[in-house]
Each structure stands twice: as C-alpha cells, then as structure tokens.
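Note that this complex is displayed minus one protein chain, with the remaining chains in position.
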Amino acid sequence: MSAPDAQRGHAHDVEELRNLGQRYARAVDDRAYDALPTCFTPDAVVEGIRGTTTIADFVTTLRAAPASNGLHVLGAPLLTFTAGTDAAALDTYAVVYRWSDDSPRTTLAVRYLDDVVRTPVGWRIAHRRTVLIWAD
Amino acid sequence: MSAPDAQRGHAHDVEELRNLGQRYARAVDDRAYDALPTCFTPDAVVEGIRGTTTIADFVTTLRAAPASNGLHVLGAPLLTFTAGTDAAALDTYAVVYRWSDDSPRTTLAVRYLDDVVRTPVGWRIAHRRTVLIWAD
Partner (left out) sequence: MSAPDAQRGHAHDVEELRNLGQRYARAVDDRAYDALPTCFTPDAVVEGIRGTTTIADFVTTLRAAPASNGLHVLGAPLLTFTAGTDAAALDTYAVVYRWSDDSPRTTLAVRYLDDVVRTPVGWRIAHRRTVLIWAD
C-alpha cells in the first residue's frame, strides 16, 4: 500500500470507528434491528446489564420485548487504535433514557467497553462489556 | 490535487464537520448570534420545534427573545461523508438545558438531522431538521 493509500486508510478507519457507537445507538433507538448486525461481528458477545449473550440472541430479545422508547446519548469515545492494525478499543460513556406509554422515563448511566476488529465488511464490535454506573 | 493535498483536505474536512455542531451550540449558548451565519448557508432552512423558518428569521427570533440561558450538550455526531465530495450529513443527539432568572431549568432531548454542504467559506448547514424526543 502506498503512503497516500495508508493515510486514506487511517483517516477512514478513525472515522468509521468513531461512528460505530453512534450507529449502534440509532439502530436500537429507531428499533431498526436489521441494522444491528452491521455493528457487530456475527459471533460477537455482549455482556449486558442482565447477563451475557450472543449478538444473535441479543437481537432476538430486543425484537421480542414490549414496544418502548430509548435514547442512547453517547459521549465521544476514548479510542485506542494504532494505525494500520486490525483491532481497536472503544470506551464510551452513555446516558440512556427509556420510556414507554405505560411507564415514566428512567435514566441509566452506562459505560461500553468494546473490542473492535477489522473485517472484510468494515469495523465491527467483537465483544462489548456494558458496565452499569447508576440508574434512576 | 496531489494525493497528499487530498489527504490534507479529507482530514481537514472531517475535523471541520465534527466541529460544526459544537460551533452552533456555543453561538446560541453564548448568545453570540453574529456567529450563527458561519454555521449555516445564507439560505438555510431550519425545521425547528416550533415550525420551519429560514436561518435569517431564526436569528431574528433568537435576538428578540427574552434573555434566557441555554446549554446544548451534544453527543458525538454520526457523520456520513465520502471523502472528496461536497455534501455530508450529521445526525446528532443533544440534551438541551434552558433556564432563566424567572423560570426553573427545563430539559429537552433533541436530534439534529443536518444536510451539510461545502461552500467557498467552509462547510455549512444547508438544512436542519430538529426532532424533539422528549421534554421535561
């Protein structure tokens, strides 16, 4: 790869990595669950607040849940990435709001610790650990 | 344009695009309304919570409003941009706090959906759609 190609690659990588969490937030908030697999590797593992699951089961659970609303407001991530490598880490604080017609809005502060890998179809979360900081 | 110039351009574009929403937030929060036209095209249209307006009328309305305070805390944007093109999209979640001497603080969660274009004086919002998610 020539030097300019390498630069194009690095700038593109960073942009895609910084977008990854935001794409996740919109997929879940818009209940666009078909978009969730574009955020994770097919065999990704999610350590969530209610236990550890595969991304496939995670999506199945989301689809089966009663209709409700969510807003995942993410701060900017702390990105750990060495240019040209195929793995990165994202450490993101989020304030998550949830509400429905039947229940008042609740607020959770969480921290997403993501191991991210380069795949032929782009950067994907291979492992997510969700840490609950506090809940209202 | 040589390859290094193209790279300088791309990195600069991304940085300017990521700053755009933050510049808007400071212009309105600091009531530095003269800075608002540097965030929008001259003929930009803003679909706000209270209706659709031109940026010129939007600024006029802000200047005429009773003195109050605001803080627009924006998450990182979801940036859709292909290097070298002249258009981009920013999708930004924001938690907006408003208060004044006479009224307690209210909180709104909004989503800014911005069509952004490259102009001779930099990247500018050509169209903003503001979606109210919830309000306290």
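As written, the chains take the letters A and B, and residue 1 is the first residue of each chain.
Heads up, the rule we're going with is that contacts are C-beta pairs under 8 Å (C-beta built on N, C-alpha and C of every residue); 3 or more make two chains touch, one makes a residue touch a chain.
Source: prediction; values computed, not measured.
When you scan B:L74, B:A88 or B:A109 for touch with the missing chain, the hit is B:L74. The set of chain B residues touching the chain not shown comprises 2, 4, 7-8, 11-12, 15, 18-19, 21-23, 25-26, 71-77, 95, 97, 99, 105. Against the chain not shown here, chain A presents residues 3-4, 6-7, 10-11, 14, 75-79, 81, 83, 91, 93, 95, 109, 133-134.
Everything that follows uses one rule, which is that only the chains that are shown with their structure count from here on.
Centre-to-centre separation of chain A and chain B, using mean CA positions: 24 Å.
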